[in-house]
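Sharing a structure below in structure tokens format, with a few things to ask.
One protein chain omitted, others in place.
Here the chain labels run A, B, C, D and E in written order, and each chain numbers its own residues starting at 1.
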Amino acid sequence: PELRHFIEIESQKAKYQAQVHSFTDQCWDKCIDKPGSKLDSKTETCLVNCVGRFIDVSLTIANKFQKRLEQGGH
Amino acid sequence: PELRHFIEIESQKAKYQAQVHSFTDQCWDKCIDKPGSKLDSKTETCLVNCVGRFIDVSLTIANKFQKRLEQGGH
Amino acid sequence: PELRHFIEIESQKAKYQAQVHSFTDQCWDKCIDKPGSKLDSKTETCLVNCVGRFIDVSLTIANKFQKRLEQGGH
Amino acid sequence: QVKTQIALANAQELLQKMTDKCFKKCITKPGTSLASSEQKCVEMCMDRYMEAWNVVSKAYNAKLQMERNRLT
Amino acid sequence: QVKTQIALANAQELLQKMTDKCFKKCITKPGTSLASSEQKCVEMCMDRYMEAWNVVSKAYNAKLQMERNRLT
Partner (left out) sequence: QVKTQIALANAQELLQKMTDKCFKKCITKPGTSLASSEQKCVEMCMDRYMEAWNVVSKAYNAKLQMERNRLT
């Protein structure tokens, strides 16, 4: 059971990191035009909002999809 | 043999669906500019043609590639 | 040991080919606008340079990353 | 059980593609919350994407059938 | 047999990439059939892509050799 627990946690970490890679990839394209000598606050805000809105879009779609499945239609 | 048959069919289904995902992805980019309140007939025609022409391109390339291999050149 | 050696070599070949596919993919986009009736020398030079500079960028980043790890910072 | 797993994988792939495409189309400048116009855009985009998936699936089926008929 | 499988995987990858790239380059507005100009474009695109693959493969080899020499 300990081994299983360990594997579960490591596997969750891997998923989390894969998600961070994916967000960084997409939000980099949305927020950074030319990489400057430092990450200015405008870009940082854009990155934070980008992650937040991506999750919002993801939840919106997942919830609506779930409702569709329950209604039996498609 | 029944199990094998079942696995083969399910595996074909999975391939078919992967193909549909890939077509939808690419044809969405080719045919849809701004998602409107309904899928108009022009967009639908574009999607149908997009799938058809993608398969045509795929067959054209596969056939010509096959011929090259038979001629022994590369 | 022979089998192992064989597998290692084949696995390296597969990695090499995956790399060639990836370079061709990216350098095609950088160097070819409209595919003409032949690969002109300007395009060929662009492809060769593209591979070279990609590897340079890759080494630059890997080296700097390594140094960061050794300094213990991140 | 294999069937359920494929169905699930299919739904997950669809959800992921829709999220990526609709985020790209509807959120140009990410703000501090989802604007109602963005929310609306996402919902329309999702409906259109699922319709597109169905149109593509039918068209692919029809084309496969046609190629099969040509060979026999 | 491993060799054959790798060769096959390599060919399949090449076919798939060429199809994607040449579809993108040659089919801007998909019509009810492949126009002869599109057909021609696809065939040229395919030839150029395979040439590019060969050029890239040689350049990569040469660069690997150079880096190896620098280290020894």
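Convention: contacts are C-beta pairs under 8 Å (C-beta built on N, C-alpha and C of every residue); 3 or more make two chains touch, one makes a residue touch a chain.
Keep in mind that what you see is a predicted model, and the values were worked out from it rather than measured.
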Checklist outcome for this item: Here the chain that is not shown touches A, C
Checklist entry - Out of A:Pro1, A:Gly36 or A:Gly72, which touches the unshown chain? => result A:Gly36
Next on the checklist: Considering the whole complex, not just the chains shown, which residues of subunit C touch the missing one?
Outcome noted: 26-27, 30-31, 46, 49-50, 52-54, 56-58, 60-62, 64-65, 74
Checklist entry - Which subunit A residues would touch the chain omitted from the figure, given the whole complex? => result 6-7, 10, 13-14, 16-21, 23-25, 27-28, 31-32, 34-39, 44, 47-48, 50-52, 55, 59
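To be clear about the criterion, only the chains that are shown with their structure count from here on.
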Checklist outcome for this item: For subunit C and subunit E, the contact-path distance works out to 1
Checklist entry - Which chain's centre, taken as the mean of its Cα atoms, is farthest from the centre of subunit C? => result D
Checklist entry - Hey, which one of A-D, B-E or B-D is the same interface as C-E, over half the contact pairs lining up? => result B-D
Item to check | Separation of mean Cα positions, subunit D and subunit B [Å, integer] | outcome: 14
Checklist entry - Taking each chain's centre as its mean C-alpha position, how far apart are subunit A and subunit E in Å? => result 33
Checklist entry - If you look at subunit E, which of its residues touch at least two other chains? => result 22
Item to check | Overall pattern in which the protein chains touch one another (line/ring/star/complete/other) | outcome: line
Checklist outcome for this item: So the complete set of touching chain pairs is A-D, B-D, B-E, C-E
